[in-house]
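A quick write-up on the structure given underneath.
One protein chain is absent from this view; the other protein chains keep their places.
First chain written, first letter: the chains are A, B, C and D, and each begins at residue 1.
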Amino acid sequence: MPRKEGLPPGTLVFTGEKRAEKVGITVIDYDKDKCYKKKIEEIDEIFPFKDEPTVTWINVNGLHQPEIIEKIGKHFGLHPLVLEDILNTEQRPKMEDFEDYIFVVLKMLRHDEKEGETRSEQVSIILGPNFVISFQETVGDIFDPIRERIRNNKGRIRKMGADYLAYALMDSVVDHYFTILEKFGEGVEVLEEELVSEPTTQTLQVIHNLKRELISLRKSVWPLREAVNGLARGESSLVGEATRLFLRDVYDHTIQVIDTIETYRDMVSGMLDIYLSSISNRMNEVMKVLTIIATIFIPLTFLAGIYGMNFQFMPELGYSWSYPLVLLLMLAVGISMAIYFRRKGWL
Amino acid sequence: MPRKEGLPPGTLVFTGEKRAEKVGITVIDYDKDKCYKKKIEEIDEIFPFKDEPTVTWINVNGLHQPEIIEKIGKHFGLHPLVLEDILNTEQRPKMEDFEDYIFVVLKMLRHDEKEGETRSEQVSIILGPNFVISFQETVGDIFDPIRERIRNNKGRIRKMGADYLAYALMDSVVDHYFTILEKFGEGVEVLEEELVSEPTTQTLQVIHNLKRELISLRKSVWPLREAVNGLARGESSLVGEATRLFLRDVYDHTIQVIDTIETYRDMVSGMLDIYLSSISNRMNEVMKVLTIIATIFIPLTFLAGIYGMNFQFMPELGYSWSYPLVLLLMLAVGISMAIYFRRKGWL
Amino acid sequence: MPRKEGLPPGTLVFTGEKRAEKVGITVIDYDKDKCYKKKIEEIDEIFPFKDEPTVTWINVNGLHQPEIIEKIGKHFGLHPLVLEDILNTEQRPKMEDFEDYIFVVLKMLRHDEKEGETRSEQVSIILGPNFVISFQETVGDIFDPIRERIRNNKGRIRKMGADYLAYALMDSVVDHYFTILEKFGEGVEVLEEELVSEPTTQTLQVIHNLKRELISLRKSVWPLREAVNGLARGESSLVGEATRLFLRDVYDHTIQVIDTIETYRDMVSGMLDIYLSSISNRMNEVMKVLTIIATIFIPLTFLAGIYGMNFQFMPELGYSWSYPLVLLLMLAVGISMAIYFRRKGWL
Amino acid sequence: MPRKEGLPPGTLVFTGEKRAEKVGITVIDYDKDKCYKKKIEEIDEIFPFKDEPTVTWINVNGLHQPEIIEKIGKHFGLHPLVLEDILNTEQRPKMEDFEDYIFVVLKMLRHDEKEGETRSEQVSIILGPNFVISFQETVGDIFDPIRERIRNNKGRIRKMGADYLAYALMDSVVDHYFTILEKFGEGVEVLEEELVSEPTTQTLQVIHNLKRELISLRKSVWPLREAVNGLARGESSLVGEATRLFLRDVYDHTIQVIDTIETYRDMVSGMLDIYLSSISNRMNEVMKVLTIIATIFIPLTFLAGIYGMNFQFMPELGYSWSYPLVLLLMLAVGISMAIYFRRKGWL
Partner (left out) sequence: MPRKEGLPPGTLVFTGEKRAEKVGITVIDYDKDKCYKKKIEEIDEIFPFKDEPTVTWINVNGLHQPEIIEKIGKHFGLHPLVLEDILNTEQRPKMEDFEDYIFVVLKMLRHDEKEGETRSEQVSIILGPNFVISFQETVGDIFDPIRERIRNNKGRIRKMGADYLAYALMDSVVDHYFTILEKFGEGVEVLEEELVSEPTTQTLQVIHNLKRELISLRKSVWPLREAVNGLARGESSLVGEATRLFLRDVYDHTIQVIDTIETYRDMVSGMLDIYLSSISNRMNEVMKVLTIIATIFIPLTFLAGIYGMNFQFMPELGYSWSYPLVLLLMLAVGISMAIYFRRKGWL
C-alpha cells in the first residue's frame, strides 16, 4: 500500500519493516573471459561499472535506506516512479519498458516453517543495456546458484548478455514457486486424509486458511504472467532473440504455476463440500441414535405407566400371569421396533 | 440516477442533496515562477484566467447551484451533456475526450466514522490546454496537500502543465482508496476473530454489510480502470508524454485496489461458509447433549416404571436385595451408555 | 418467439396479443421553423412526407394489423425481415444498419402497479435520412414529453435532424429504466428489512420473484448496450457527429442500468444466504428449547420414578426427611443444569 | 464420438444406430421457371444434376450406408474428413469453408413425447455453387414446408440461388428450437407450481433432469452461433449479399435461443434453492411440533411422577384439596407454555 497520502508522487518512502543492519550491495562484473565480484561499502563505487562493456550485476539487499536507492536511481537515470515502486513493497508484479531500461517487479515466495505460512517478498529488477540491478527486501540465498554459475562459468550465462542474467534471476524466482506449491500440495493431501478419517471443528479453519493462502498466492503469480509475456514477446531492443526463447520458457512455467493454483482452489473448495456434508452426516447419526432409543423406550414406559395407575378396579393386576405377560409384550414391542429400524437401515 | 424523465437532454438538474451554503470557488493560477491563489465571489472573475498561458486550477465545491456550473460551461465551451454529467452524482467513473478538453469523472470515497459506512462522492475534472476545473459535491480536504505543493513549489508540479495537475488530483483520489481499504481490512480482521471465538446471529448481518459495501466499492473503482487507461494510453494531445508515465502509475494503483477488493470478496464469502458451518456445528452440539441425556435416562426411567407397576404377583418386589440390585443395574446401564458415547467421541 | 414454423421468412405474423381497437398512426413533421402534427386515418396519407426535406416522425401504436406495417415497409423500402422483426415482439434489443436506414429494437419497461410486475413492450425504430418511424405495441405516454418539446421548440430538437429524434426516443426509453430500477430498489429495501425483522416462508418466494424479474430485466437491457454502442461508434452516414455524442450519453446510461442490475443481483443472492441461515438459526433455537426442557426434566422424572417403585424393602421411603431431601435434590439438579446451560450461552 | 481408434482418418464408419430400411434420396431441381422432383433409386442418377445451371437439392435420409455417402463425396469432390464428419453423428455444430463448397453441421432437436425427452439428430448441409446436399439421420418432416414452398413457388425461394436454399434449411432447424423451448418452458412452469404447492422427494429428480436437458440443449445450440456468424459475415463467394441478410436473421434467432436457455438455467438453479429451503422449512415444522409437545408434557409428567412416589411422609397426599390443586397447577403450566410458544410464533 503506497502510504504516502498527500506526498508528491516520486517521494521515496520505504513501506516495509524497518531494519537495523546496513543495506548490503554486491557487484558482479563479468564477460565470457573474466569475472569480478565485490562487496560495496560506498555507493559511489558502483558507478564506474555502468560504462564498461562487461555485464554488471548490482544486487541490493534491503530497502530501508531510501537514500541509497535514490543515488542509484539518479546515476542510472531511473524514473522517480520506478524508485517509488521499488520501495513500495505492496507492488503487483509488472513489467515496464522505459526504452533505456526495463523495470520488472516480481514476488519471491518463502515458506516460513515456524509460522507454517508462506511469505511474499518483493524483488525488483532493472535491466539496462549492459547492467542488471536487483533489489531484495532481505538477504536471501535464492540467487546464490546464479552467482555460482557466473563464478564457475557453468552453462551459457557468461557467454550471454545482461538480458540473460535478468532472465536467470526471474527464472530462479519462478522455479522456487514449484517448491512452494509442492509444500502446499503436501498440506492439501494431509488435509484430505484428515477429512476422510475424522474431521474436527478445526478442519474448517484449516480449509479456510488454505483457501486464503491460495488467494494470496494467486495474487502474487497471476499478474506475473502478463509481465513475462510482455518481456518475451515485447519489442524492446534490450532483450535479444536468444533470451526471448528462455523467457518463453519462464512464461510456460508461470502458466503451469497458475494452473496448479487453480487446481488446488478447485480441490480445496471441494473439501469444503465434503466437510459440510460430513457435519450433516454426523448430525444424522446423532439423530438416529436418539430416535431409536426414544422410539423403543417411550412406548414401553407408557405401558409400564398404565399398570402403575392406582385404579381400584383393574382386574389384570390380580392375575398371576399378568406381570410376565406384560414383560413379554414389552419384549415383543422392543424387538419389533428393532427389526423395523434394521429394515430402515438405521441399525 | 438521472431524474430527468421527460426533460430534454442537457437540462441541468442537481440530483444530490440540497445545501444551504454558497458554492465555494477557488482559483489557483501558477507557472514555475509565480503562484496566485484567490477565493472567487463572482463567477465572472474566473474567466480572464482562461486565456493566460499559466496553468489555472478552478476548484468548485458544491453542485447545488446549477446556474454557476452552466456559466462555467458556457465560458469554457463545455458540451451540455458534460454539465449534466457533472450534476448527476450517480455517474459511473469515466473519461471522455472532447478534443478541446478531457472530461473525467471519479468517485472519492470517505469513511464516515459515525455511521461506520463508506460514502462515495463524485469528483469531476475538466482538463483543458492550460486549465483544470474540478467539481466536488462538498468541501473536502483531500486536495489540500496538492495546494500546499503548488504554493511551496514542492516536487515537480509547478514545472509541469495542466495535465500533470489533473493527474495529481486523480492520484490523490486513488491514493485515498488505500486508506479506505486499510480501514476495511481492519473490519475484516475483527470479524474473522469474532467468527472463530463466538459467532452470534448478528455476525451474519455484519458479513452481509461488508459484502454490500464491497459491491458498492467495486462499482466505484472498477470502471475507473478503463478511464485511467484511456488517459494513459489515449491519443489526446492534451496529455503529455511525461504525464502519461505518471498516469500509468495511477493505473497500476487502480488495479492494485481492484485486486485487493477481489481478495476481500473472496475472504468475506469464505467467512459466510464458516458462519454457516459453525451454526451446523452448534446444532450438532445441542443435539448431542439432548441425545446423551435422553438416551441415558429414558431406558432407566422405563426400568423404574416397571417396578412401579401395581401387579399383585411381582415376586421381585418382596426380596430385600431387589431394590439395591435394580439400583446397581441402573448404574451399570448408565455407565455403559456413557462409555459408548465416549467411544463415539460425543463426550 | 417467431411462431412461424414452416412459413417462409418474411411472412408477417403478429405474435403478441390481438387487440380490437384500430392501429393509431400519428405524423409530426417539423424543421426549425415550422411544426405540423396530424393523426392519420388512411395509411397513404403518410407517403408524401417521405420526400420532403423536413424531419418526419411517424409513430405507429399497435402491431395487430400487419397489412399496415407491410404498406409502410413497401413504401419506405424496408427489408421483409425488418418487418417480420417489428411484428415479432419477442425480439432481442438490436441495431441493424441497412445503409439506407437503420433499424433499432428496444424494450420499453412498464411497472404494472396492479400485478406488481414489470412488463416489457417492444419499441422498433426506423431511422431514415429525414424520417423516423417508431412502432409501439400499445398506446404509451412515454414519448409525450418529446412531442411536447417538438411542439414548443424546447431544447435543440427542432434544430437537429432525424438522427437526433431517434436518439431522443431511445433516450426516453432508457431514462425510464431508472424509474423502474428505483421502484425495484424500494422493493429490495422492504425485503431487506423484512429479512432482518421476521422472515416468513413467503419471504423466499419474494426473493425468488425478485431474482426472476432481475433475470428478465437483464435480458431486456444487456443487448441494448451493444446496439447503442453500434450506433454511437458505427460508421453510418445517417448519424451525425453531434448526435453521436448524445448517443454515447445513452450508452453510458445503459451501462449504468446494467451495473445497477448486477448490484441488485448480488444483493438478492446475498439475501438468500441470510434467509437460509435464518432458517438454520431458528431451528437451532427450537432445538435449544427442547434440549433444555428435556435435559432438565428427564433426569428428574427418573428420580421420581425410582421412589415410585413398589419394592417392599426401600428403607428411604420410611424416613420423614426423605421426601423433602429428594425434593431438594431435584431442585439442586435442576438449578445446576440451568447454570450449565447459561454457561453454554443457551439460556 | 469418433469410434475409429486406430483407423486412418477419413475412414467412413457410421456411429449411429444401424437401421434396416434403405437410405432414401430425393432430388429437387428448380429455377424460377420450372421445378422437378424425383425419388432416387440408383445413386448415379443424381450426378447429371451437378453440372446443370439450375439449383439442385439432394436430400439424403439415413446414414447407415456409408458407401452411398462415399459415392456422393467422390462425385462432388468432398474432402474425406467431411464425409467422416457427416457419418460421425456426435459432431459439434460447425461451419467449414472449403472454397468450392461450404460444409455446415447442425443439430435438429426433436421432442420425444413418449419418453418425455428431447432428442438431438445431426443434419449436415453441403452448399456448392448450384447445389445443396443435406444429410439427415432419419426420415424427418421438418423440411416439408420448404419442399412445399419450392413446389408452389411461394416466397422468394425459387427466385434465389442455392445459398438461399441452404439458409432456408438452417432457418427451419433453428425455428424448430423455439417450439422445443416452448415445451420446455411449460415443463418449467408446471415444476414451479409444484414447488410452491407441495414439493416431494421426486421434485429434486425432476429439477435435476431439467438441468441435464438444458446442459445438452446448450451444447447443441451454443456452437451454432459461431457457425452461422461465420456464414453471415464470412468471405465465401458462395453466399450472396442478399442471403447474408437472411443468415443474420438466423444468427439473431440463435442468440435468442441461447438467451432463453440461459434464462431457464438461472430459473432452474433458483428452483433448487427453493427446494432445499423448503426441506429445511419442513424440518423446522417437524421440530416445532416435537418441541411443543415434549416441552409441555415432560414437566407435567415429572410433576405427576413426584406425587407417584411412595414416601410415607408426604403430607400433601392426605389433604383432600391436593389432587384438584395439582391438576390446576398442571393446567396452569400447560397453558403458560402454550402462551409462550404462541408468543414465539411457533403455534
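In this text, a contact is a pair of C-beta atoms (placed from the backbone, for glycine too) under 8 Å apart; a residue touches a chain by one contact, two chains touch by 3 or more.
It should be emphasised that the depicted structure is a prediction, and the values quoted were computed from it without experimental measurement.
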List the neighbours, among the chains on screen, of the chain that has been left out. A, D
Considering the complete complex, of C:9, C:199 or C:308, the missing chain is touched by C:308
Touch with the omitted chain, as defined above, among D:146, D:247, D:298 or D:337: D:298
Can you name the residues of subunit A that touch the chain not displayed here? 144-145, 148-149, 154-157, 168, 171-172, 175-176, 178-179, 181-182, 196, 245-246, 248-249, 252-253, 255-256, 259, 263, 266-267, 270, 273-274, 276-278, 280-281, 283-284, 287-288, 290-291, 294-295, 298-299, 301-302, 305-306, 308-314, 346
If the missing chain were put back, which residues of subunit D would it touch? 1-11, 79, 81, 84-85, 90-92, 94, 96, 198, 201, 204-205, 208, 211-212, 215-216, 219, 272, 275-276, 279-280, 282-283, 286-287, 289-290, 293-294, 297-298, 300-301, 304-305, 307-310, 314, 316-320, 322-323, 326-327, 330
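Definition applied: only the chains that are shown with their structure count from here on.
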Which chains, if any, touch subunit A and subunit D both? none
For copies subunit C and subunit D, work out whether under half or over half of the interface numbers are shared, and give different or same accordingly. different
Just the number, please: Cα centre separation of subunit B and subunit C in whole Å. 26
Taking each residue of subunit C in turn, which ones touch at least two of the other chains? 276, 280, 283, 287, 290, 294, 298, 301, 305, 308-310, 314
Strictly by the criterion at the top, what is the full list of touching chain pairs? A-B, B-C, C-D
